[in-house]
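Complex shown without one protein chain; remaining protein chains in place.
Each chain gets a letter, A and B, in the order it is written, and its residues are counted from 1.
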Amino acid sequence: MPEAPGTDGAGNEAGTGGAGHSGHPGASVPTGAPQFQVAAKNPRRVEGAVAVAFLASLLAFAAFGAAFWVAASSWVLGVTLGVALSAFGFALVAWGKYLMPQGPFEEPRPQMATTPAEKQEFVADFATRGKVAVERRGVLVKLMGAAGAVLGVVLAFPLIRSLGPRPNQEQSLYHTKWRKGAKLTSIEGRAVRVDDIEIGGIITVFPPDDLGGAFSQTVLIRVQQTGDIVTEPGRETWGPHGYLAFSKVCTHAGCPVGLYEELTQQLLCPCHQSLFDIGTGAMPVFGPAPRPLPQLPLYVDSKGYLRAQADYDEPIGPGFWYRGGSNGGPQ
Amino acid sequence: MLALALAAVFYAPRHPAHASPSRPLGSAVLVDARVPGTSAALAQGRTLFDENCSSCHGTQAQGSSLAPNLRGLGSATVDLWVSSGWMPLANPGVQPARKPSHFTPSQTLGIARYVASLAPGGLAIPTVDLKGASSAEGFSVFALNCAPCHTITGAGDALSNGIVAPPLHGVTGTQIEEAVRTGPGNMPRFSTFTVSKQQLADVVDYVTRYVEHPDSPGGGLTLGGVGPVAEGFVGLFAGVGLCVLIALWIGDRNESSGESEPGHGDGSHDEGPGTETPEREVAHA
Partner (left out) sequence: MIDSLFSWIDDRVALSRSGRHLLDKIFPDHWSFMIGEIALYSFIVLMLTGVFLTLYFVPSSTPVVYHGVYAPLRGQTVSAAFDSTVNLSFQVRGGLLMRQMHHWAANIFVGAIVVHMLRVFFTGAFRRPREANWMLGTTLLILAIFNGFLGYSLPDDLISGTGIRIAFSIMESIPFVGTYLAYFLFGGSFPGTAIIPRFFILHVLVLPLLIIGLLAGHLGMLVKHKHAQFPGKGARDDNVVGSPLWPTYAAKAGGFFFLTTGVTALLGAIVQINPIWQYGQYYAYKVSYAVQPDWYMGWLDGALRVMPSWELNLPGHMIPTVFFPAVLLPGLTFNLIYAWPFIEAKLSGDTAEHHLLERPRDKPLRTAIGAAVFAFYFVLFGASATDVLANYLSLSLNVVLWAFRILCIVVPIVVFPVTYKICLELRATPGAGQRKRHNLVVRTADGGYTTIAAEEYPGYVKAELEPVALDQVDLVSAMAADADQGTEGVYQIPRDYR
């Protein structure tokens, strides 16, 4: 390799010399100028410190390897690795900071702004070539544009045709799986009977065909021993035997509202702390929730099972654009 | 007055009328067999009750304007409130925090048995039987029924209006069973339908073996188990902070204003929005 560029690749620091570059220290900066001296007051001591740090990192890297070999616990691995990397980094930085010419050095910086002449020339070149290329071929340009436009439109097709169903096709925004007569069922699949829950008790229930359903999840609370409990006018029969059932999906951001404060008879949402007063139909009394939790109308069948009279009478959960008004259902 | 009203809100155990005798909780075991010398224990419990409790709850535990009626509540409720140090109250008006109990376990049992002997009804102190308990099933039940308030790590958290779901660290299996079945304060009570006897034993197994020892599988300091907020503070102040300190060491620490060297630069950097204040001119002068 006779034409090899000299010593450029031979060594680390020698490489900066650059073949053919005849160094000529400026008249104002002699070779011995302080800019070229190392920053360390006592280079020997710094060299020692760097050596110790490299040695420490070597040992710690080896320790990390050993710890990994014997499958030591996570913190042993992490501490050996962290100490090794930190010591290695410390040594490198100290070397660069204290044992190299302290400078400062400078290089020129061109202005970014171009001159009007430069701009004009470039724009003229661009426009002229473009003009020559498309001149008298206007039809082609238009066709190219049209094809490109169609491409742009169809590129969106996978997004809107295959990523997921359109929300108005799925009725889950407006309806849950609760149906007339659906038994209130625990997550284990046991239907709740009227004497199964104590006063001050709470349980999460689902329709039997949708156990664990994200939208049909409902909290069932018993607030008194006997008699219907009325939260609002028009809901006279919804709360038999002191039972109340509300959607467990917060009307704010959709978290499960499962925090029941029994003495104050309030439900708290764990995410953003909306507070619902169950005695008044889960009206929001604090926090960011804008609407009450929808109430599930209940009845007790002849065998004592709790059943839903119907689905919720409004969309459950957080609002969305197509949810018309405060009672909005599907349009 | 406000304090009393608050106290009533915080402490009112359910009125005995609520405590339906038909509740399907018959599986709990009475404690009599565990206390030798029944009548002596009762007498000691009565003395302790008279000395420590009767001033508020009344000599026959019938309640007063200061404190609720305890008759018919059963020994489990009394045992829970006394053994966890909630009673006697340190500070009426604030939800009691867990503290070392005033009484030895046998004294606590005596008080509980004495109160239970005053009127029938209520739940007896349960016996925890962890034979065959499954911590995996307990974890699952815990996540559904307990974590919403006590957090999944058992660290506890503040509910609304000063109500607190207390941390579960240091609780005993008996206390867990008593709390789940009696629903102290604002805690709902869970029937055997919601949490079966076996499931409750599973929960006790999970809480006492794992929730109370959150660091057992490793990973380092647990930051109180309060989730990403604490992690964020550590990430920002320990992580980014340490790296910035390292940068401070590596780099230079001056940023000349150029005030001592008028004429460097092109001067245009001195003009910015709304900074042409008189003070600026003074500083230059």
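Everything below uses one rule, namely that a contact is a pair of C-beta atoms (placed from the backbone, for glycine too) under 8 Å apart; a residue touches a chain by one contact, two chains touch by 3 or more.
Small disclaimer: the values here were computed from a predicted structure and weren't measured.
Here the missing chain is touched by one residue of A:48, A:103, A:181 or A:304, and it is A:103. Of the candidate positions A:240, A:270 or A:297, contact with the hidden chain is made by A:270.
On the side of subunit A, the interface with the absent chain consists of residues 1, 3-5, 8-10, 12-19, 21-26, 28-29, 31-44, 68, 71, 74-79, 81-97, 100-113, 159-160, 163-168, 170, 172-173, 187, 204, 206, 212-215, 217, 248, 252-256, 258-259, 270-274, 284, 286-291, 317-326, 328, 331, using the contact rule stated above. If you put the missing chain back, the residues of subunit B touching it would be 94, 134-140, 143-144, 147-153, 155-162, 164-165, 206, 209-210, 214-215, 217-223, 225-236, 238-240, 242-244, 246-261, 264-266, 268-275, 277, 279-280, 282-283.
By our rule, only the chains that are shown with their structure count from here on.
Rounded to whole angstrom, the centroid-to-centroid distance between subunit A and subunit B, based on C-alpha atoms, equals 30 Å.
The part of subunit B that touches subunit A in the complex is made up of residues 9-10, 12, 14, 18, 20, 22-24, 144, 148-149, 159-161, 163, 165, 183, 185-191, 193-194, 218-220, 249-250.
The part of subunit A that touches subunit B in the complex is made up of residues 73-75, 78, 93, 97, 186-187, 190, 192, 195-204, 221, 225, 256, 258-264, 266, 268, 270, 273, 275, 286.
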